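Now for subunit A:
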Amino acid sequence: MNLEEAVWYVAAAYAVVLVALLLLFALLARRLVRLTQRVNALRETDQSTAVPDGGGVRAAVEAVPDGGANRADTAAGGEIPDPGAGAAAASAGHDVTAGDREGHDDRPPGQV
Partner candidate 1 sequence: MTPAAARSAPAGRPVSLPRALVSASFLYVWAALLLGAGVLLAFLVTPVDASGLGFTQKIFYFHAPIAETALVAFAVAFVAAVLRLIRPAAPPPGLEVAAVRLGLFFSGLVMITGMIWGRAAWGVWWAWEPRLTTFLLALLVYAAYFVVRGSIDDEQRRETVGSVYAIIAFVTVPVTFFATRYLPDGLHPVVITASEASMETSMALTFVVCTLGMFALLAAVLRSEIALAAGAEALDEVKDLLEER
Partner candidate 2 sequence: MAGRQLLALLRRDLLLETRRLQTVLSMVIFAVVAMVVVRYGWSGASTGSPGGSGSLGGPGAVGDAGPGGGTVPAAMLWVIFVFAAMLGLSRTFAHEREDECLDGLLLCPVDRVLVFCAKAITNLALLLVMQVVAIPVFGLFFLEGSAVRLLACTPVVLLADIGLASVGTLVATMVLHARSRDLVLPVVLVPLLVPVVIAATSATAAIVDRGAPLADVLGRLGFLAAYDVVFLVLAWGTYDLLMKD
């Protein structure tokens, strides 16, 4: 095998490695972008529920794309809050959203 042929083979091998690495990074970047999109979608949902409407929250949240094949069950079994609880939910939702805007996140998640 003369030198020129050998150079082609070696170049081919290194090129394959380079292309494969670029593909790997591209895939990683794509996953990062998708993650960011999900976060943004969720943030929009969160902020758009300043006037809470039980059915609306649920529908909006469920419209956010899910995490992919690993989630075996996505249905949270809760009931849509009835209108009687709407008032309480209204004030609480308002509080949480306002707190969000200020960047305070020390409110325990279970507080409604």
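How were these candidates chosen? In short, all candidates are chains of the complex that A comes from, given by their letters.
To be clear about the criterion, contacts are C-beta pairs under 8 Å (C-beta built on N, C-alpha and C of every residue); 3 or more make two chains touch, one makes a residue touch a chain; residues count from 1.
If you're wondering where the values come from, they're calculated on a predicted model, not measured in any experiment.
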Result, touching chain for subunit A in the complex among 1 or 2: 1
List of subunit A residues in touch with candidate 1 within their complex: 1, 3, 5-7, 9-10, 12-14, 16-17, 20-21, 24, 28, 31-32, 35-36, 38-40, 42-43, 45-46, 57-58, 61-62, 64, 66-72, 76, 78, 89, 93, 100, 103, 105-109, 112
